[in-house]
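The next block holds one structure in the form of structure tokens; read it before the comments.
Showing just some of the chains, left in place.
Letters A, B and C mark the chains in the order given here, with residues in each chain numbered from 1 onward.
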Amino acid sequence: MNNKTALIITDMVNKMDFDGGDDLLRHSLSMVDNLISLKKKVKEKGVPVIYVNDNFGLWQDNASELIKECKKGRGEPVVDAVMPEEDDYFIIKPKHSGFYGTQLDILLKHLKVENLILTGVAGDICVLFTANDAYMREYNLWVPKDCVASEKIDDNDNALQIIERSLFANTRESTNTSIEEAFLS
Amino acid sequence: MNNKTALIITDMVNKMDFDGGDDLLRHSLSMVDNLISLKKKVKEKGVPVIYVNDNFGLWQDNASELIKECKKGRGEPVVDAVMPEEDDYFIIKPKHSGFYGTQLDILLKHLKVENLILTGVAGDICVLFTANDAYMREYNLWVPKDCVASEKIDDNDNALQIIERSLFANTRESTNTSIEEAFLS
Amino acid sequence: MNNKTALIITDMVNKMDFDGGDDLLRHSLSMVDNLISLKKKVKEKGVPVIYVNDNFGLWQDNASELIKECKKGRGEPVVDAVMPEEDDYFIIKPKHSGFYGTQLDILLKHLKVENLILTGVAGDICVLFTANDAYMREYNLWVPKDCVASEKIDDNDNALQIIERSLFANTRESTNTSIEEAFLS
């Protein structure tokens, strides 16, 4: 029934070992339970889950190696919480946008997906720019504000406002919104 | 000498006949003189000028037809002020980013350009998303804050902050910055 | 009814002033009447016609300027024969494939096109590589062999064989094939 929708989880497998990473970690931990609940809820409806994750300079690593490496960093509790399952997809991206230099668009077409639920970090960088690339490719967007985090709360809010205003995305919270409501234009 | 640099002028050929277009017009008029001065200054140094402009749904129009049509709208005074010259390039884009579905990247490589001066409207939509696509393609970026406008001043400021923070762009004003200073990392 | 189909005309606006251009001209003249008949026939059914044409190094020219310039060359009789009409689309491409650095894919989605009729020159270069890009983007392909030409007849035949074998395109002649038959299975 909801095979037209996919859940995208951005850059949650993350060492967070950079300046400001402690802020990003704190804000990620605040929302990770929402994200896990959302993932559980949509998987029950048959929605595919696609991790789209930075390579963090590890051009030769596959998903398991990347996860292992990221668990060595500050972000370990987040990585542990969001661990991909066997039937999830995992795409490694080399740059900000999940669509740039990856098979994401081709996989979405293969899965006949038209609606994207975008989640993850950082709201004001990779989520924002992935959202724009998704919008230009004419996907419908739901970016639940309680499943997105950035280093600074103000920057996260500003990014969500741009996503809502310029990309016509729904940003309603995941906890009180069904997929049907989210994509009911 | 500065053949490594190009000046990009985004969406200034614009009817501005949408909701909020009066605000965008007012803010564009406030900065258009800076933009024209900058254009004059860099052209004297041999920097190519590339207009990258929305098709506004006119898929069959070329540059002159698009300009003619846009002059029928509220944005006429801006169009008159920034009219492209014979030796400028004019690229029509179908979506937000100047790089998506256009020859911009190929032209820049043909011109051996590595540094981009990004200007125009709207700062929080097309300039922002073009900036990100430029950053992912590893161009150095100068987005002079006095040559960019949005409907709302706050949104323009927020977008410039994202551009500066996430894309490592210089946003110094055009009036007191030389090309050399702007791209001196 | 046939709004799902588009006719692509590749590089027929062409000076043909290069080595081997006389051969390409001769073979183009042999097929141009077929192409014009096909264009007339499909336009009557509401099929959009999209010229996808090399810039031949003229990065600043629009369609009319490019046509004017190409008419100065050996290819003039072909240009005269295939002149685009007011309601046709004209896309200028910077490289071999019609999809690379152009808005072709975005325009086709805007027009809700799923079936492409690929025609023009050279069969073993731009038509071949545009065909592959179309196939990877999951368009159905009809490349009518009597509407495609190359410098050498053998090379044209080889390219058509690759197109048929590797890209699962129909290559039946235009003169005895309807759109419905061409895209049946």
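Things worth noting here:
Heads up, the rule we're going with is that a contact is a pair of C-beta atoms (placed from the backbone, for glycine too) under 8 Å apart; a residue touches a chain by one contact, two chains touch by 3 or more.
Just so you know, these numbers come straight off a predicted model, no measurement behind them.
The complex is a homo-oligomer: 3 chains are shown here, and the full assembly described by the structure file contains 4 identical copies.
Keep this in mind: only the chains that are shown with their structure count from here on.
In summary, the pair chain A and chain B forms a contact in which both copies contribute largely the same residue numbers, shared numbers making up over half of all those used. Inter-chain spacing, taken between the CA centroids of chain A and chain C, is 41 Å.
Our note on geometry: chain B versus chain C, Cα centroid distance of 33 Å, whole angstroms.
Averaging C-alpha coordinates per chain places the centre of chain A 30 Å away from that of chain B.
None of the residues of chain A touches two or more other chains.
Partner chain B is touched in their complex by these residues of chain C: 59-60, 62-64, 87-90, 92-95, 100-103, 105-107, 110.
Listing the residues of chain B that touch chain A in their complex gives 95-97, 100, 124-125, 128-129, 132-133, 135-136, 155, 158-159, 161-162, 165-166.
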